[in-house]
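Handing you a structure now.
Every protein chain of the complex appears in place save one, which is left out.
Per-chain numbering from 1; labels A and B assigned in written order.
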Amino acid sequence: MLYKKGNILKIIAIALIFFILGILIGYYAILQQTTYVSFKKVGEIKIGVMLPLSGELGPIGSRMLKGALLAAKIINDTGGINGNYIKIIAEDTLALPEKAIEAAKKLIEIEGVKVIIGPATSTEVLAISKYVNDREVVLISMSATAEKISELGDDYVFRVVASDVMQTQAIASIIEEMKYKKIVTFVVANDYGIGLEEGLKKLLGGKIALSIRYDPAKGDYRTELMQVSSINPDAIFYALWVESGIIVFKQALDMGLENIPTLGSEGMADVAFFKDEKAAEYILKTGLTGSKPSSPKGTLGYNIFYEEYKKYFKEEPGLYCEYTYDATMLAALSIAKASAYNGYEIKKALESTSKYYIGATGHKAFDKNGDIILAEYDIWKVSKSIDGEYFFNIIGSWNTVQGLLMKKE
Amino acid sequence: MDYLQKLEIKVINMIAFILDTLIWIALYSILSLSLSIEYGFTGIMNFGKALFFMIGAYVSAIVTLNGLNYFIGLLFAILFSALIGLISSIPMIKVREDYFAIVTLALSECIRIILKNEYWIAGGPIGLKNIPSAFPLKNLSYEFFLILNLLLIIGILLFFYLILRMIIKSPYGRILKAIREDETLTQILGKNTFEYKIQIFTIGSAMAGAAGSFLSQYIGYVSTDLFLSTTTFTIWIMCIIGGPSNINGAIIGALFMRGIERGTRILKDYVNMPIDPNNFMFIITGILMIFFIMYKPEGIIKEKRMEIE
Partner (left out) sequence: MDLASINFLQIFFNGLITGSIYFLAALGLSLTYSLLNFPNISHAEFLAFGAYAAYMSLKLIENNFFLSIIIAFISTGFLGIFSYLIVFKPLSKKGSKPMHLTIASLGYGLFLRYSMYQFFGREALTYKLWFEAFNIGPIRVTSLWILIILTSLILVFLLHLFLKKTLIGKAMRALSNNQILAMVCGIDKEKILLLVWFIGAGLAGIGGVFRAGDTRITPILGWDLMIPIFSIIILGGIKNLYAIIASAYIIGLIENFSIILLTIFNLSTEYKVIIAFIILIIILILKPYGLFTKAGNKSD
């Protein structure tokens, strides 16, 4: 069967046309927010940022980006790095591992970045870990808390937030302190929620009378909640993502669970829950208490960050903003210390810089796996101020050295 | 910024980027091809592609994580996906085509949910990491490493492409088309259409499994989040636009979709318009799908006319 030469040429031509057409269609595809924030064009040092800028975690991610932008601005305003200015290049991953791979490729191959801040979720970090190690690009995540990331060992992946293994210890200590004997866990069925649930099971064992994992797409949790109330636990531990979490809390109030105290992980300490009246009432009535990676409000490091953030962005910083800030700062300082803009040198510089860096979120010294040595959490509780505003009141702290410390009323 | 300055697209690691793009196009070509043989040639509406893609990835990952050579992992992935394809199609194949679409979609989602929730099977939601690569990177330049991967994926693609071409040109292939056009008539003519459909479904599943195996060693990580139903739909879009009844069409479709995805991400930095690129991509492909079905159901590349030898 002869394969005519004309046919092959036709196919190649069509293939090329199609590829170009594809890219041209991309040409008319757009962006409403600028991804380039360059402060001056003298000499540029690129730092890549990977965050969910749209999608379910979009609102949180876009605010986290501001933490990175602030760090870059502070460094650039004070002369940059030897006169070279930092350019933040942000890519949207929608918190999906598939998109994270694409975003990383673009940042590393097309932009040539050697340091990436982010991604925000653990599955994303794991999906690109081999790639960044192969390419020798430093990755500093601000919010990926899965235990498994520690198992990657001594490589180019670092994180400025502690593994959830630590957070479960903080939560378990709250449970001990409040003398709860029967707990129910109610978590979102993904690596975040399931990770926390499994961690708590290891620490608390028999105290957990029932574990519910819910599908965020389902939206129908009445019977599950009814199960919880029929067990009549001392407390319910929640680990949810905001969008489906609001539904859970709404239905919990409807199902009459407002008399059972509640506990939560850092995902619950989000002002977005207050948007919905029923969810807000539920968490207030049940005295939702929980842990979150600490924003040590008393410290100088945090205050500097907070003042600058408010001055520049004219709003309150959001969840993980300060962690993104610290990650970016560390990246910039490591680049400054490194003898070249090259992943291996930056990694070495990062390991030493971290030992003396005390940032908005405290000490950031890394261990050999790229995890922070000192894990610190704020213990918070939902409160209502005199003028009716809901807020998260810090009532204590937990860290790896001192354990649980509750504030005296 | 100066407009001309904007147009200057800087690709710092041009070779690496192009090689990687080609690898992804080849990977999705295999998937698109596997759907094409099922839908384009035999009329099987399989909405569960992501399932076999996932099975291949996980099986290959587990095999190689236990220390065995990658190619053994690849073999196991192909065989296992084929097996699951066979087992699942036997009870389901008599179901009418639109039900079949629904059932395959639901099956894909259900198995994904099970894998996600059960830690002990394969890591649960956090998946499996540190999957060994087919080619160790030590002492290789990154570009050379990519070339090896490209050769591997093109090898797999070529392998299946040639097999499919053989099938299509043979009398067996003509029967497939007959089944697609009018199954009842084909049955009257004495052919057991169910057997043919099961065989094709098995082959299509094996192909998706091979693609999955490559993916797992290329990324070094698998998780159920990489195999959502959106993946199945993307493969459908590629297949339809490229031309479902022509095996070259499958490749064109893959090229087109990856071109849009990559192109969008690069060019958004240079153009400012009111629509979000994530939305734009699907709005456009949605319209294109309708357009193609209406005016060009054969897709970009028409089906070849049958040759009687």
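Note that in this section a residue touches a chain if its C-beta (ideal position, glycine included) is under 8 Å from a C-beta of that chain, and two chains touch if they have at least 3 such contacts.
Source: prediction; values computed, not measured.
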_Could you tell me which displayed chains border the chain that was left out of the figure?_
A, B
*In the complete assembly, which of B:27, B:62, B:84 or B:105 touches the absent chain?*
B:105
_Residue of A:214, A:305 or A:377 touching the missing chain in the full complex_ = A:214
*Based on the whole complex, identify which of B:95, B:121, B:151 or B:185 touches the chain you can't see.*
B:95
*State which residues belonging to subunit B touch the missing partner chain.*
39, 43, 45, 91-92, 94-99, 101-103, 105-107, 109-110, 113-114, 116-117, 233, 236-237, 240, 275-276, 278-280, 282-283, 285-290, 293-294, 297
*Hey, which subunit A residues sit against the chain that's not shown?*
54-56, 58-59, 189, 210-215, 217-220, 222-224, 226-227, 230, 243, 246-247, 253-256, 275-278
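In this text, only the chains that are shown with their structure count from here on.
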*Using mean C-alpha positions as chain centres, tell me how far subunit A is from subunit B in Å, no decimals.*
32
_Complex contacts: residues of subunit B adjacent to subunit A_ = 10-14, 16-17, 20, 113, 116-117, 119, 124-127, 129-131, 133, 137, 142, 145, 169, 219-221, 223, 225-226, 231, 248, 251-252, 255-278, 280-281, 284, 300-301
*Footprint of subunit B on subunit A - complex, ascending*: 1, 11, 14-15, 18-32, 35-36, 54-55, 91-92, 94, 96-98, 101-103, 105-106, 108-112, 122-123, 126-127, 129-131, 134-135, 146, 148, 151-152, 189-191, 194-195, 198, 213, 215
